[in-house]
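Okay, so here's the structure we're looking at.
With one protein chain withheld, the remaining protein chains of the complex are depicted in position.
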Amino acid sequence: MEWLPTSASTFAPGVDFILWLVTIISVLSCIVVGAMLVYLVVKYRRRSDNDSTPAITHDSFLETLWTVIPTILCVVIFIYGYVYYDEYTTTPKNAIEINVTGKQWIWSFDYANGKKTLNDLYVPVNQPIRLVMQSTDVLHSFFVPAFRVKQDLMGNRYTYINFTATKEGVYDLYCTEYCGTAHSDMLGKVHVLSEAKFAAWEDGSADKAKKASAANIPPAELGKQLYSSKGCVACHSIDGADGVGPTWKGLFAKNRVFTDGTSANADENYIKESILYPGEKMVEGYGPVMPSYKGLLDDAEITAIIEYIKTLK
Amino acid sequence: MGLYSITTKILKSIAYPSELVPSIEEDDGHHHFDPVTEHEGAKLGMWLFLATELLLFGGLFAAYAIYRAKYPEMFMLGSSSLDVVLGSVNTVILIFSSLTVAVAVKAIQENRIQLVKVMLWVTIICAAIFAVNKYFEYTYKFGKGIYPGTDIFYSIYFAATGIHMLHVFIGMAVLGVLLRKVYQNKYSKDNFTAIEIGGLYWHLVDLIWIYLFPLLYLVG
Partner (left out) sequence: MSEAQESNYLENGHGFKSWFYTVDHKRIGVMYLWAIGVFFVLAAIASFLVRAEHLTPGQTIVSADTYNVLFTLHGAMMVFLFIVPGVAASFGNFLIPLMIGAKDVIFPKLNLYSFWLYLAGAAIFLIALAAPADTGWTFYTPYSIETGANVILITFGVFVLGFSSILTGINFIVTMHKLRAPGMTWDRLPLFCWAAYATSLLQVLATPVVGITLLLLIGERYFGLGFFDPAKGGDPVMFQHFFWFYSHPAVYIMILPAMGIISEIMPVFSRKPIFGYKAIAYSSLAIALISFLVWGHHMFVSGQSKLINIIFSVITYAVAVPTAIKVFNWLWTMYKGSIELSTAMLYSLAFIFLFTIGGLTGLFLGALAADVHLHDTYFVVAHMHYVMIGGTVFGFFAALHFWYPKMWGRMFDEFKAKIAFVLIFIGFNVVFFPQFIMGTLGMPRRYFNYAPEFQTFHQISTYGTWIIGVGFILMLWVLMRPLPGKAEGNPYDSLSLEWSMDSPPGTFNFDEIPTVTEPVYNYGTKIEAEE
């Protein structure tokens, strides 16, 4: 059975080495303790009510032995932990910086060339990356198991993660600092791309290719994909359950009452406005927490989401 | 039992919670130990309790140190807005009250009950004057629109002096109970532990203020 996640960064083998080392030490220690325990219990079980027992109170040799051996093991484990940690916290010179912002319950990524993505982080393979991270509200924590990296984000200072991905693929990103209702839905994906694919992604040609393929699937189907990939799922349910934002079930064409007392029907234009300018018309009972998706979704994608909402009756 | 008697019972139990316990002393002497052990035990216990009080304020002092290093200007500015004269007066009053409570502790060991009464009264009055001064300081700040959340300095100022103020009130209550028992002739040179540890508590209240005053009022 697999007990370690995929190893996809330069830091992962070091961590895995420690995990293996301590696991072996632990299993051996458990066997020693367990075997001693069973052996002593069986061998010296009470045979009669007046068994005679020796009054052994201490044994300097044994006590030294089981002080020294754990001490040595502890020192060894500490040193390995320190060495790999030192490597992880030292920033390579040629690292690309990406800004990361955590917000209840969305990750957003700002790249040097002005690109911005939500919940999807794109990085080239074999290239040192430095994430410069901050939170705009409560604490969050950036965790990618495949890279074995984790760091909290907070509001009053930047924190950093260094990593170099070694394997192309798509990896899970979790928030691991408890941050409220949708903490467990504050998820993302890290896309590790080959150099060529990353260049294509950077100049936007990959987007076009993806759009072209997207054109082949029905809009409602595309909307369903965007619902989870763009983070809508964190706040909007599709089964009628109340969340941080209103549920999408039966939303379309429903009469909405806003905090300023006015009201409107949730038609295509209203939904589009709410996606691009979420603060404009706040529905009664909800707070102004949704980020604007302006520049993050194009018109076709917005239409797809509207079509998807229409299917949720 | 009528409403009246229930109400008085409740009020009494709030005023004198110790009387909720049916007088144990008369019930069984077995829960008492010899006077020397009791006296030493009470003192050791009180010292431990004072240690916990210091640690409680220790948290505030740690926060103070960290934020003062981080925001030196804010602390200069905030500190200069505090009233040094009123603060100094309060410092003198508390130091004086520490003296009077010490005299009371000495006097009870010499069985000079009258002097104990006077000294405890003076201590309580000093505490009251301290509280009144503090009240004027607070209302003056509020009048200028300065509240506990205004900035970190005022957060620390109000939190530290507020929690200290709470200790002054508790100290007054403790001394008040002691005074009442002095009037009931409960204490003498053979039985003064309570006054001694009550006095220790009051010294602590004084001591904490002696640290708070320069840290808050005399920055820079």
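Lettered A and B in written order, each chain numbered from 1.
Assume a residue touches a chain if its C-beta (ideal position, glycine included) is under 8 Å from a C-beta of that chain, and two chains touch if they have at least 3 such contacts.
Since we're looking at a predicted model, the values are computed, not measured.
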{"item": "Contact residue for the chain not shown (choose from A:Asp172, A:Glu202, A:Glu221 or A:Glu268)", "value": "A:Asp172"}
{"item": "Residues from subunit B at the interface with the omitted partner, ascending", "value": "18, 20-22, 24, 28, 30-31, 33, 37-38, 40-42, 44-45, 48-49, 51-53, 55-60, 62-63, 66-67, 71, 147-149, 151-152, 155-156, 158-159, 163"}
{"item": "Touching residues on subunit A - with respect to the absent chain", "value": "1-5, 11, 14-15, 18-19, 22, 25-26, 29-30, 33-34, 36-37, 40-41, 44-47, 51-59, 62-63, 66-67, 70-71, 73-75, 77-78, 80-86, 88-89, 137-139, 141, 143, 145-146, 148-152, 154-157, 159, 172, 174-185, 241, 243"}
